[in-house]
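A single protein chain has been removed from this complex, and every other one stays in its place.
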Amino acid sequence: MQGEITLILGGVRSGKSKFAETYVIEHGAPRLYLATAEAFDSEMADRIARHRLDRGEGWTTIEAPLDLSGALAANSTVDNIILVDCLTLWLSNLMGHNRDVEEDIDRFFKTLSGLPGPVVFVSNEVGQGIVPDNALARAFRDHAGRLHQRLAHIAGKVYFITAGLPQRLK
Amino acid sequence: MQGEITLILGGVRSGKSKFAETYVIEHGAPRLYLATAEAFDSEMADRIARHRLDRGEGWTTIEAPLDLSGALAANSTVDNIILVDCLTLWLSNLMGHNRDVEEDIDRFFKTLSGLPGPVVFVSNEVGQGIVPDNALARAFRDHAGRLHQRLAHIAGKVYFITAGLPQRLK
Partner (left out) sequence: MQGEITLILGGVRSGKSKFAETYVIEHGAPRLYLATAEAFDSEMADRIARHRLDRGEGWTTIEAPLDLSGALAANSTVDNIILVDCLTLWLSNLMGHNRDVEEDIDRFFKTLSGLPGPVVFVSNEVGQGIVPDNALARAFRDHAGRLHQRLAHIAGKVYFITAGLPQRLK
C-alpha cells in the first residue's frame, strides 16, 4: 500500500486509535506516530500520557500540532508508515491559533499528493449531534466534515469504528 | 421508482446533499428542488447560496420552509422527481414558528401516501451526541428521531452518508 491513504473515523472513545495502531503494526514497516495533540491543560496531558502508554513500544513519535503538512513531507519515505492521530485535534489547534484553516487544508492535500509512503489518518466524527449554539463549534464541524469528505475521496480505504468494531466504508 | 420514497441521512457536512443530488440526476426525470431553508441570518443565507451554487443547472427550486406537505402535493407528478433538502430544517422551522409539530408530521405522512411521483428526502442525523442541556433541543432530537423512523419504515431505500460515502441501510 505504498503511498496509500487510509482514513479511520469514529466517535470519541470508539476504539479508533487502537484499531489504527493494530492496523499500522500489521503493515510491518517501521512506524512513525505523528501526534497532533497539544498538552495545554492537565486533562489533555493525562489523555496524551494514557494514549502513549496504550500504544506500547516500537513507535517513533513526532509532535506536530500545527505544521502537519511539513511533518508529513519531512518524514514520509517509501520504507515507513505514518500514523496521524488525530485530524480533528489538528483542526482545533489551527482554529485556536487563528490560522487560515482553508489555506492550511489546501496545503495539506497538496502535500499528500506527493508523499512517497503510506499514511493512516485517525479522525473524530463530530457532526452527528445537535447543532451547537457556539458559532466556532459550528465552523469546526463544517471544517471537519469537508476535510473528511476530501480525504475519503482520495483514500484507498476508509473505516468507521463503533464500540471497537470496524465497518469498511470504502 | 414511481411514487417511491428514498431517505438519505447523514451528519452535518457528510456529503448527504451531494449524494442526493447525484442520485436524483441519475434518475433522469425533470427534477424539482424543494428547499426548506429560511435565510433568517447571514450565516444561513451564505449556506443556502453555497448549496445553490454547488447544485448547478437543471433544477426548478421551490421554497417551502413550513408548508412542506402542501408543496409536495402541489408539485409531485408521475413524470418528475422531487428532492427535499432537508427535513431537520423543516422541523426546526416548525418549532421556531410554534406549530403543532406532531400534527404537521401526521399531515406530512398522509400527503406522502398519496403522491404520484418519487421523492428523495435529505435529513440530518442529530441524535448521536451528548444529551443537550436545552429542553427545546431535546424535543427537536426526539421529533427528528421519530420522523426518521416513520419515514424509513415506508421508504423503499435508506442511505446513511459518512465522509461522502454511502451505506445502504434498506
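Letters A and B name the chains as they come in the text, with residue numbers starting at 1 for each one.
By our rule, a contact is a pair of C-beta atoms (placed from the backbone, for glycine too) under 8 Å apart; a residue touches a chain by one contact, two chains touch by 3 or more.
This is a predicted model, so every value here is computed, not measured.
For subunit A, the list of residues touching the undisplayed chain reads 11-15, 43, 125-130, 132, 137, 140-141, 162-165, 167. Those residues of subunit B that touch the chain absent from the view are 7, 9, 11, 125-131, 135, 138, 141-142, 144-146, 148-149, 151-153, 158, 160, 167, 169-170.
The rule is short, and it goes like this: only the chains that are shown with their structure count from here on.
Mean C-alpha position of subunit A lies 31 Å from that of subunit B.
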